[in-house]
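Omission of a single protein chain aside, the complex is shown with its protein chains in their original locations.
We just call them A and B in the order they show up, numbering each chain from 1.
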Amino acid sequence: MSQLTQTLTRLGGVNLLPVALALVAFVLIGAPSSWVTLTVAGLAMGMMVFLMASGLSLVFGLMDVLNFGHSAFVSFGAFVGATVLAGLSGWLASDSVALETLALVLALLAAILFGLVAGWFFETVIIRPVYRDHLRQILITMGAMIVAEQTILAFWGGSPYTVYRPRFLEGSWIIGDVSIEIYRAFAFLLGLAVFIALYIVLNRTRIGLLVRAGVENREMVEALGFRVDRLFIGVFMVGSALAALGGAMWAGYETLITPSLGGELMIIVFIVVIIGGLGSIEGTLLGAILVGLMSNYLGFLAPKMALASNMILMVAILLWRPNGLRPAVK
Amino acid sequence: MTLLSLNAVRTNIGQYAVLHDVTFDVPEGGVFVLLGRNGAGKTTTLRSVMGLWRPSPGSITFRGQDITAMHTADIARLGIAYVPENMGIFGTLTVDENLILATANGKIDANRLKWVHGLFPALERFRDKQAWSLSGGQKQMLSVARAIIEPRELILIDEPTKGLAPSIVDAMAEAFSEIAQDSTILLVEQNFRFAKSLGRDMAVIDDGRVVHRGTMADFAADKALQDRLLSLSV
Partner (left out) sequence: MTPTTGTYAVKLTVLAIGALLLFAPFLFQDVRSLEVAARICIFIVLVASYDLLIGYTGIVSFAHTMFFGFGAYGAAILLKSMGPGWTPVILGGIAGVAVSLVMAVAIGLLSLRVKAIFFAMITLAAASVVLVLTSQLSQLTGGEDGITYRAPDLFKPATKILTDADGKVLRLWGVAFNGKLAAYYFVFVTSLILFLLMLRFTASPLGTVLKAIRENEARAEAIGYRVVAYRTFVFCLSATFASIAGTIYAVWLKYTGPDTSLSFAIMIDILLMVVIGGMGTMWGAVIGAVLLILAQYYLRDLMGAASEALHGIPVLPELLAADRWLFWLGIIFILLVYFFPKGIAGTAMAGGARR
């Protein structure tokens, strides 16, 4: 038994969980082509959720701030991105791949820029006065979320909003009897790129070192002469921008969006953050992939169980590891 | 010359006054020892100096500059280092990364590093190891090393010998006397023998008040005073 444990640890420990999940699903699903489609969908969803969750996790890790208004960035990102794409629908309709790409890049950049600005505003105006007071923090960020959701309703209305997307992301690749939606592959690759960039920044740069140290022990970083609160604004802004990017990607994935999108995704984001362990992006990625795969497999095997399954997953993991799979602090 | 000066410092934690009236001066150079029973307010005194808890009223000056209301990071930048009781090392960072963080510009001076490695050879051996995997004594060494990786004028050290093996305590004493050659150490200590061997000046704190100030030589000679103020089993 202990030998088995050791072997598992050497092979990657908890990182093997998604692989194990995929294998179990392969047996249960039976049809390899469906399994591939679902796995790709799960990975794509996982990566988008990772974008949304990573900021929340770091923000909590660094300053002990739990932002219940985080979903507002997701919603706004979705609507800002979709609005830019709608405004550039002429470019999307043209036959030029360059113009279509440009429209997509502009839409994603608009979402990111919005996230940065909104994040700055949110941190300085909403959150700064209630550092270190969890009760008021939860209440105020919740209030901010209500206001944000209502603002979206006022600007974009309550009816579903159609999202245009570039034609080169439409359709699927067919390989044998396996079909892979191009947009999903794109979402996966973009998420992966963001993860790698984040990983490099956190592990190879001085700022990243400060962030990781701050997550572990904020006071000590300050006692070494660094203003963690100033660092925090930066992390908060980047986290918000990533959430907005995740929202914009999600908008393209769903193609029909409503203002409640952020609130609905927030549950999944929370579950991911708790499963992964607050404060660690590796944990967040692991949690997001697990949840993404689980949702898609079960959406196929037992549709009614899909959301409840994530809850069960969370409970099981919390019972096993109360601080999540890969907590930031050892 | 006086380096650090606490004047009628009162610090509340929540609604509870932990320090009532702490007044003492730390002269430049050597080791200044702050003694006292458990819960007397020694750690709170160091944290108040560091700006991690805010005294009110009262004032703390460093080289004549009032640092009472300054941000912790700015206090540190003035040349004050802090070695907390729980060592405060960053477990997921490597030993070297812990040291790099303690420098102002991210570069460790090679000679300085050599000197630190000379004081604490274990840190050279395990430089690429994540700090959580070190032993308790090695963690304490890392915490001290972090405080001296750049020249600092004042180093606050909170109970560095707690729970350490005697051989490591001796190594620590040696390191401290060398560090004290060009920095001032404000040492909080329960281990009286250790404190006695290092300290030049000292103060005793009890129930949030300074109850005795003097030289270590006088205090060490006066057994009755020790018993009255510390009643420690030394």
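Convention: a contact is a pair of C-beta atoms (placed from the backbone, for glycine too) under 8 Å apart; a residue touches a chain by one contact, two chains touch by 3 or more.
The structure displayed is predicted, hence computed values, not measured ones.
> Give the residue, chosen from A:146, A:175 or A:196, that touches the chain omitted from the document.
A:146
> Over the whole complex, note the residues of chain A touching the chain we left out.
60, 66, 68, 126, 129-130, 134-136, 138-140, 142-144, 146-147, 150-151, 153-155, 158, 263, 266-267, 270-271, 273-274, 304, 307-308, 310-311, 314-315, 318-319, 322-323
In this section, only the chains that are shown with their structure count from here on.
> Please name which positions on chain B make contact with chain A in the complex.
Against chain A, chain B makes touches at 50, 52, 71-74, 76-77, 81-82, 84, 88-93, 97, 100-102, 104, 106, 130, 132, 146.
> Give the list of chain A residues in touch with chain B in this complex.
Per the touch definition, chain A meets chain B at residues 206, 209-210, 212-213, 216-217, 219-228, 328-330.
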